[in-house]
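My questions will all concern the structure given below.
Here the complex is missing one protein chain, while the rest keep their positions.
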Amino acid sequence: MKFGIQINEGPYTHEASTTALNFVKAALEAGHEIFRVFFYHDGVNNGTRYTTPPQDDRNIVAAWSELAAEHKLDLVVCVAAAQRRGIVDEGEQERNGKDGNNIADGFRISGLGQLIEAGIQSERLVVFGD
Amino acid sequence: MAILHTVNKSPFERDALKACVRMASKGSSVLMIEDGVYGATKGTTASNMVTDAMKDVNFYVLSADLKARGVDESRLIEGIKVVNYSDFVNLTVENDKVQSWL
Partner (left out) sequence: MSETKKFLFVNRKAPYGTIYAWESLEVVLISAAFEQDARMAFIDDGVYQIAKGQDTSELGIKNFSPTYNALGDYDINKIYVEKESLEARGLTVDDLLPLTYEDEDDDWAEKDSIKVVSSAELAELMDQSDVILSF
């Protein structure tokens, strides 16, 4: 079955991203397809490679990047939400004249339409948030 | 057209469970996750609401979140099924859609 995933919260304040990660891993193990993971609201903060948790804590951003590489996941960070919160890729850096970028491996920045498309294309859409 | 409802809030702090129970129709399922698992325990001010709803709705609780919070299964309301992430995925497949009571 084809799943769309929406994540509304950042990596550490709320459990949402961890729950979603565990859900997505279980879905992939069961042979399901993840059409797209869409990061919205503070969820865009899951997409910065500057995350450096202490050694005894999990690195959720890296976990998403690794899972994306292994399963060719489409991790999409909402552009409008990302601009508000300072999540930047090379294109955004250029467009908005920023002095750097911070997007993590496996993530891309795109429009809100990608969420609606995930709703249309997926057989199930599951939202994780606060 | 059955719905899987997820509730991730403690019923003592917010009214997500209350709203969910109000709108979960017969034959649908409720999965308690994250802080929502406290709603699955017996002898609380929220227990009666859950046991009443259980006449029409199936209740599940996520094992990882129970264990993390030190909630022993013996403290659960009778009839609530403990499930893992793989069962969570299966519940989303068995139902037609998912409503998250954020």
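Odds and ends about this structure:
Think of it as A and B in the order they're written, each chain with its own count starting at 1.
The rule we apply is simple: a residue touches a chain if its C-beta (ideal position, glycine included) is under 8 Å from a C-beta of that chain, and two chains touch if they have at least 3 such contacts.
If you're wondering where the values come from, they're calculated on a predicted model, not measured in any experiment.
In the entire assembly, the chain absent from the figure touches the shown chains A, B.
Interface note for the absent chain: among A:37, A:61, A:77 or A:115, the touching residue is A:115.
Counting the whole complex, the residues of chain B in touch with the unshown chain are 1, 3, 15-16, 19, 22-25, 97-102. One chain is missing from the display, and on chain A it is touched by residues 6, 8, 40-41, 80-81, 111-113, 115-117, 119-121, 125, 127, 129.
FYI, only the chains that are shown with their structure count from here on.
Computed from the mean C-alpha positions, the centre of chain A lies at a distance of 26 Å from the centre of chain B. By the touch criterion stated above, chain B contacts chain A in their complex at residues 8, 33-35, 64-65, 84-86, 88-90, 92-93, 97-98, 100, 102. The touching residues of chain A, when paired with chain B in their complex, are 1, 3, 8, 15-16, 19, 22-23, 25-27, 29-30, 32, 124-130.
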